[in-house]
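Here the complex is missing a single protein chain, while all its other protein chains stay put.
Chain nomenclature is as follows: A and B, assigned in order of appearance, with residue numbering initiated at 1 for each chain independently.
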Amino acid sequence: MTTTTGPGSRRRRVARFRQRLTFDRISFVAVFLILPLAIFGVFELSPYIQAFYYAMTNWGGFSAEMDFVGFDNFIKLTSDAKFLRAAANSALLCAVLPTLTLVTAFAIAVVVTTGGPIIGRVTGLKGGGFYRVISFFPYTVPAIVIGLIWAQVYDPTRGLLNGFLKLIGLDQFDGFPWIGNVHTAMPASMFVILWGFVGFYTILFVAAIKGIPAETYEAARIDGAGRFRTAVSIALPQVLDSVQTSYIYLGLTVIDSFVYMRVLNAQGGPDFSTLTITQDLHMEAFTRGQFGYATSMGVVLAAITMLYAGIIFLIFRLIRGKDTDLGSAA
Amino acid sequence: MKKPTIRAIASAGAAALVMGALLSCAAPSSNSGDEPTGGGGGEVTADNPFGLAAGTSIDAVVFDGGYHTDYVDFAGEVLKAKFPDVTVKVTATSEINAEMQPRFVGGNPPDLLDNQGAQQIPLASVIESLATWDDLWEAENYEGVKISDAVYPGIRETGTYNGRFVQVPYVMTAWAFYYSQSLFDENSWTPPKTWDEALTLCESAKAKDLKLFVWGKEAASYWKYLALDSAVKQGGVEIVERIANLEPGAWDDPTLRSVLDKFKQVIDNQCFIPGGSGQQFTQAQAQWSNDKSALLYYTGSWIENEMAQATADNFQMTAWPPLVVDEATAALPFAAIDSGADEKFVLPADSANIAGGKELMRAMLSKEAASNFAKTRLAPTIVKDTVPADGFGSTALASTVKLISESGESTFSWSFGGYDTYYAFGPDELVIWNAFLDGQKTVDELIADEEALGVRAASDANVEKVKYSF
Partner (left out) sequence: MSRSKTPQEPSAGVAPQTGSAPQTVEARQTGRVHQIRSTASDKAVATASHTLLGIWSVIVIVPFLWTLISSFKTSAQILSSPFSLPDKLHFENYINAWNTAGIGRFFFNTILVVGSALFLTMMLGAMLAYVLARFRFPGNRLIYNVMLAAMSFPVFLAIVPLFFILKNMLLLDTLPGLIITYVAFSLPFTMFFLYAFFKQLPQDIYEAAVVDGAGEWRTFFQVMLPMSTPGIASVSILNFLGLWNQYLLPLVLNPSQENWVLSQGMASFASKAGYAVDFGALFAAAVITIIPVLVIYVIFQRRLQGSVSQGTFR
């Protein structure tokens, strides 16, 4: 990422150019604001607001009848073992998966951009672009198809994975149900999501690293910094903002995970080990017709999302505080 | 109140499959007539009993499973011979629930819906949005016979919940073990009668590098049916009646427990092909029908048609009754099996052309359409006399028929129009049974988990309870 142009200076200049209220300007602002905001307000904002009300009703969805039940749904959630399991799974997903995905993507990006010889100019690994292109492939495939393919790959007897393991002599995996075993279902499902997303974050990090001034790298090398140190102490701080936004974005995706989990294990996996809140919500709403209750799950989901975002901001604030020296080295 | 004549249903199953064996017991006919005739807009005549209007179209959504869906297209053609300017659109799907719930909630459900399969809509959540079939039963079929007389007895009872006749089950079905007669002959094996015999056979199979059973994750509940069918044969139908009525402690029954203990032994002795909890069910079934790596599969009589694409040559698919713990003390004779009518068609009350939905079902119940189904799907419908004496040359059909006739009066049919689909236990039970079959659950845990489902349903004030009596 390059050094940013501070937004402050721009703002001052905009302010200096006086904004007179002409018809042209008013009509322009009005039209440009009202059209998009109307769509946003009706189809995104108002459903969110309504959701908070429905969450406090016992609405079944099929009829117009509903009673206001206050926080009853939320109290019921605290003793709903299946929901608690789903919430724990969602928490596990966002604790583990973004880090794994981003570390993998960052490692690939670093090697691809700066993996060349250490002496002299900073160069990428020869042929690194090839890997970058390949690793993006899965991102072009709809999640549903990714899930379908991997469900076949994981098939215990006809799947690619066990076929391969048998080929290299690991016969004990013959018939092993990767997404049907309570211990492996979650890791195996996580891997599918990681597989789908690594490529996207790789190109993102490649872009960010390429934006780092070459002098910064070369100075570090002259100081005798090794590869690992340059990656950690130069590249990482420079892409920190990208990493943070990636964490947030990926976190949102992962807390959802609906498509992947539904395709891999429609009922929530062995002993509900891959059931997510989103699946539970969908079942309650559209299978069991408990719309009020389902919406209260949605509110909890939103709360978990907020909590997650808050934790990420906090962690990054702490990291930034510690790394100020390195960060300002640029 | 429900199903007052279990005998009638049992006999219905037998009668359906024992070709031509007409039973004289009369179908109890009760005409509640509380439903308005779905306004079709056309004139109501004997030939057009529901007033299907000219120029309308009929929207049918049909479960695309073992029987596929073109039999409804066929019935559509039969209908169009009578109503040339009516169009019939048949949509095939197996994701009934995900696709139909939004349409029900949105007020544009199809005119006729085949609610079947692993993804069916739980009846409890939709029953209030369904119209009844009462006037269909009073109407005459395309051959001029009153429909309630043209079908086997007991069908109306199977489809009636709390007094409302909301489901027409179209196909006669039996639950049984299916196996390859040729494979058994080669090895001089005989199918087991008791769980202990099954354990012995399991060891002989292992010696040949084969397994006794196989399961797939979406069909793990087939093995629940084996457990409960076995318990019914051992201890009587009251065991499942208590379960269906959500009585506390119903699963903790000594007979049922004795079955589950044996079942657990089969699992622990590694008699199942491992990995079923991670395998799509048709792939798992192919291990039995195509690879012959498992000896026996407990399933419904649709299996022959379902696996037609993946069945080994000269397989000689053959049916066999479910196991008992001890033949000497069993409540029912060993020949007893679980059989009745399935493939449940419902009539959404808010549909655009409810008369069309009824008329299409009337066409499906015509001799022509029902005979076509029997011939092409190798399974009889609820319409009497559609299977010829030679059974179309199918070993599976012939042996199923033989099983049914031997079962005779001891036939039971608790699993049809079942409590588990009514209360939407399906998804949760799949999780429980996959874990059990995978060896991850003890019998106590299984019982506790099943109990918990019952308790949850019983305490859910939003769900109307059904009183079952088998």
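FYI, contacts are C-beta pairs under 8 Å (C-beta built on N, C-alpha and C of every residue); 3 or more make two chains touch, one makes a residue touch a chain.
None of the values given here were measured: they were computed from a predicted structure.
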item: Listed residues B:Asp111, B:Asp134, B:Glu157 or B:Glu306, member touching the removed chain; value: B:Glu306
item: Option touching the unshown chain, where A:Ala87, A:Ala185 or A:Ile203 are the choices; value: A:Ile203
item: Sole contact to the chain not displayed, among A:Asp67, A:Asp171 or A:Glu215; value: A:Glu215
item: On subunit B, residues whose C-beta touches the chain left out of the figure; value: 64-66, 68, 91-95, 98-100, 102-103, 105-108, 117, 119, 218, 280-283, 286, 290-291, 306-307, 309-310
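What we mean here is this: only the chains that are shown with their structure count from here on.
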item: Euclidean distance of C-alpha centroids - subunit A vs subunit B, Å; value: 43
item: Residues on subunit B engaged by subunit A in the complex (per definition of touch); value: 97-98, 101-102, 104-105, 119, 121-122, 125-126, 128-129, 217-218, 273-280, 283, 287, 424, 427-428, 430-431, 434-435, 438, 440, 462
item: Residue ranges of subunit A touching subunit B (in the complex, touch as defined); value: 58, 60-63, 82, 151, 154-158, 175-182, 185, 265-272, 283, 286-290
